[in-house]
Structure formats: structure tokens, C-alpha cells
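Here the complex is missing a single protein chain, while all its other protein chains stay put.
Chains: A and B, in written order; residue numbering restarts at 1 for each.
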Amino acid sequence: MRISITVNGDPVAQPVDPSDTLLSVLRERLHLIGTKWGCLTGDCGACTVIVDDRSVVSCLQTVGQIDGADITTIEGIAGRGRMMNDLQEAFVTHGAAQCGFCTPGMVVAAEQLLRDGVEPNGAAIREGLAGNLCRCTGYSKIIDAVLSVALARME
Amino acid sequence: MTSYYRPGSASEAVAILAANPGAMVIAGGTDLVIDRRLGRADPRAPLVDVTGINELRGVRWDGDELHLGATATISAIESDPAVIVRTSALAEAARVLGSVQIRNMATLGGNLCTASPAAEMVPPLMVHDAVAAIRGPAGERRQAVADVVTGPRTTILASGEILTNVRLRAPALSGSCYLRQTVRWAMDLAGVGVAAWVLTDGTGREAAVQEARVALGAVAPTAVLVPGLESLLAGAPPTTERLGAVSAAASAACEPISDTRGTAEHRRHVAGVLAARALSIAHARAAGLWSGGLAPVNGRASAVTSSGERA
Partner (left out) sequence: MRSDYAVVGKRIPKLDAPDKVTGRTVYADDLKLSGLLTAAIKRSPHPHARILSVDVSAAEALPGVYAVIHAGNVTQRPFGFGHDNTPLKDRVVRCVGDEVAAVAAVDAATAQRALDLISVDYELLPAVDDPFEALQPGAPRIHDELDIEGNVSMEWNFQTGDLAEAERRSAVIVSGSYSSPQAAPAPIETHVVIAGFDADGALEVISPVHMVFMYRKELADCLGLDWRRITVRQPPVGGSFGGKIDIDAHDFIAVMLARAARRPVKLAMSREEEFTGTRTRQPIHFQLRTGAAADGTLLFRHAEVVSDNGAYNAWGSHALLVAMNTVTSMYRVGTSRLNAKVVYTNKNYGGSVRGFGNPQATFAVEQQMEELADALGMDPMDLRLKNANRPGDVTPQGLEITSCGLSECLETVRRKSSWDQRRGRMRRQHRGLGAAAYVHVGGGARIYGSDGCGAMTKIDDSGRVALISGSSELGQGSETALAMIVAETLGVPLEAVSVSHDDTDVKPWDVGVHASRTTFVAGNAARMAAAKARDELLKGAAEVLDRPARSLTIRDGVISVPGEPTATLRYEKAVRRRLLREGSSIIMTSAFYDPPTQRQDENYVGNISASYGFGAHVVEVEVDPDTGMVRVLGLWAAHDVGRAINPMSCEGQIEGGAVMGVGLALSEELPVEDGRFPAPNLHDYGMPTAMDAPPIDVTLIETADELGPFGAKGIGEGGIILPPAAIANAVADAVGVRPRSYPIRPWKLRRWIETGERSHVDKRPQLVRDVNAR
């Protein structure tokens, strides 16, 4: 099967096995290695990407289902011509990344959460990010970073 | 390369399944993709992707009837304003299933057909007396959700059949609640999951129970309805004493095992505890006494954090 998808704004047409996961297509075919994996069981969230305005775990997303979809990965979160967006900058300044392995998935999940208008409080952000495990930070600085952007974007 | 089909209608899906013995239905894939990788499902089996079928989609209200398409995502159920108010148990179960990402992918039909003893959506559907529509080569049949799951990982669906939708009614003066016990506060399967539904004869604290149902998840090979509740509850408000009897009945209805999510003894006990809590919340909702939105996951008014997170 051939799928046509848009990844970070670029049209991609690839012959694929439709039962392949989006994760393997991103990492192995498109060499977009910013998306990580930590479990392949949907539990860690390291592989989170956005498919048509919804965050999903790409390790469980078969590509057969997303023909025509618009996909955003960590490489495309900031948008064209920008190195980082406000959320990524907040992760840097708040010290929200340590080993950084959860970070791409965390940033992508948090970005979609913000776009969905998460309530700007710690509890709501924690609930929204419960699918992204971080073993390094204890989450405090991640929550602070996301909260600061949630408040800033409201203004 | 795996054969992969993406039918546009239920009848097409049924035809493809008939023509490809061994083919498997895939919806959100949150169970099936893992099962295939770990060899619990045949990784070479042809896949029939039902997410492209319009008639299987969506969360729709028709008066007091709720129509849930088989491929309605858990997040669509969780966020439907009327589901939250009128069939709160469904929203409460949906809210705790997996993570945002999992809920965006996972479907109601998948949760039912995967037939896990701990499947979150099944007890709420059972207490709401939901009816599943099943489409096969011989046409459509309807079956109470309570009868769909027959054992761990087995359902009454014959090979070649698909689940198309689930329907239920949410009459006035009814309310429901779903609570669970887990080890972690998120991303965990239920050690015990309990749904309760109550129909009252009016509003207010003294509103009497007309009908009540309690269903238990993760405490037996399939979710179970607690028998004999009418005689315990009907005709009066759920007093502490009556709730105690509900607890006992719920504990008695369990046939739990001991595993990494709890000992059998504990599950039996907690099923009773949560049954009483869920029932009293369901009653409060039916009787118009509840204004708190969704209940805390274990039904206990939980505290706010205290070491100073900025709100």
C-alpha cells in the first residue's frame, strides 16, 4: 500500500506495509529520530505525535489508518523557520529536561494539551500528561514549564 | 506484507471477513497492535480496519437514547457533555482509561471485544442495560452487553461478525457512577472497578430507589452484575444500613483471583466498599443532589495538594 501523509507540513508518499506502526515509519523510513520509544506498549508516551489535532502514541498507531492525515512530530512543533516555540523555550528555562529521552514526547503531548485549552492549573496538566512517563525530573519542572505557557498564552 | 482492508461500510467489512478466514478486526489498535507484537495474536493475520466506516462512528443522543458507535473513541465519550451528566458512569470510566493518547485512539468496541476482565467500559454499559448490535453474514442481531463477553478474551461474536454499535437509555431520575481501585492514580488497570446505576421515584434526599444495578469489573472472569439488589434497595432511599447490604451482596458476587493487582480477599472487600460508594453517588445524581461533576476515582472526596503547587 502507498500512503500519503503530511509530516510537519511536508507531503510524504511512501510505499508501506499498512500494519506498520507510525513510529517505525517515522524513525526508520523518514529518519525522523526525534520521536523516541521506551516500551512499544503505549505506556511511556515517548513516541507521542500529533495526528490531525489529537495526540497519539505512534508505537500503536498503524499507518493504514491514517492515510491523508496531517502529522506533527517534535521536529515540526516549533513551526517553519523557528528553532523553538514558547513551550520548548519554557522547558529549557525551567529545567524540565534532564536526560531528555521523554522530552520530545512530553513536549508534543503538552503542546496538544495547550492547544486543546487545558485549564491552567497543576492538577489539570498532571492529568493531561499522565501518559508521558519521565523518570528523571519528578515532573515538577515539567508542570511548571507547561503552566507558565498556559498562562502566557491566555494573555 | 500483511493484507490490510479498509472497508467503507459494515456490510463490506462483513464480506471481507467472510472471504478471509483468520482475519482480525482492528479499531484503535491499542490492544491488538501489542498482542501482535508479543505473539498473543497472529502477527500475519489479515487486518480489517473498521475505523473508516461512517455508520460505526460517533456518540449521538436521540431523546433519552444514547447511541455509541463501535468506533466511538474513549475520548469522545469522555468529553460528551450529556454523557457526563446523564450517564456519568460511562464518562467516569472513560476518563480513567489509559492516557489522553490512549483515549484518543481506543474505541468502545475494542474495549468490549477485547474482553478483558478489567475492561473499563463494560460495567458502566451493563448497569445502563446497554444493548449491542452485532453484524454478521446473516444480518444484525442484538444482544445485551451483559451477555457479550463470555470469558477472558472471549465474546459471543462468531468469527466473521463485528460489533456495530451499543445503545442504551438514560431516563429522567436516573444516575450512575463508576469507581475503581488501582495502584497508581493513572495509567493503571482496575484492581476492582464498580459501576452503579439508580432510578429513583423523585428528587431529594428521601427519593426512593425504584431500580438499581451494580456491576463489578476485574473481580471475576467477566464483569458481573450483582444479583438481588431490588429486594435490598427498592422502595426506600439507600440508607447506611441498605448500603451495607449492597456491599455484602457485591462482595458475595465476586469470584476474584490473586495477581499483581490485588489479592482475592482484598478484591472481594473493595468491591463491596466501592459498590456502596458508587451506589450512593448514583442515587445522589438520580435524585438531583449531586453537583460535583465527575467523582474522585475511588469515590472518596480527595484532598487538594498541600505543598504549594501554583494553581
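Operating definition for what follows: contacts are C-beta pairs under 8 Å (C-beta built on N, C-alpha and C of every residue); 3 or more make two chains touch, one makes a residue touch a chain.
Predicted model, so just to flag it, every value in this text is computed and none were measured.
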The one of A:25, A:129 or A:149 in touch with the missing chain is A:129
Sole touch to the unshown chain from B:181, B:222 or B:280: residue B:181
Chain A residues touching the chain left out here are 27, 31, 33-41, 43-44, 46, 73-75, 78, 83-84, 88, 91-104, 107, 122, 125-127, 129-143
Even though one chain is not shown, chain B touches it at residues 38, 181-189, 191-192, 259-263, 265-266, 269-270, 273-274, 298, 300, 302-309
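Following the convention adopted for this analysis, only the chains that are shown with their structure count from here on.
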Note: chain B sits from chain A at a C-alpha centroid distance in Å of 28
Per the touch rule, the chain A residues reaching chain B in their complex are 1, 17-19, 21, 40-43, 45, 48, 54-57, 59-62, 64-65, 67, 109, 112-113, 121-123, 127-132, 143-144, 147
In the complex, chain B touches chain A at residues 1-2, 4, 6, 26, 28-30, 33-34, 36-37, 47, 49, 51-52, 75, 98-102, 104-105, 186-187, 305, 309-311
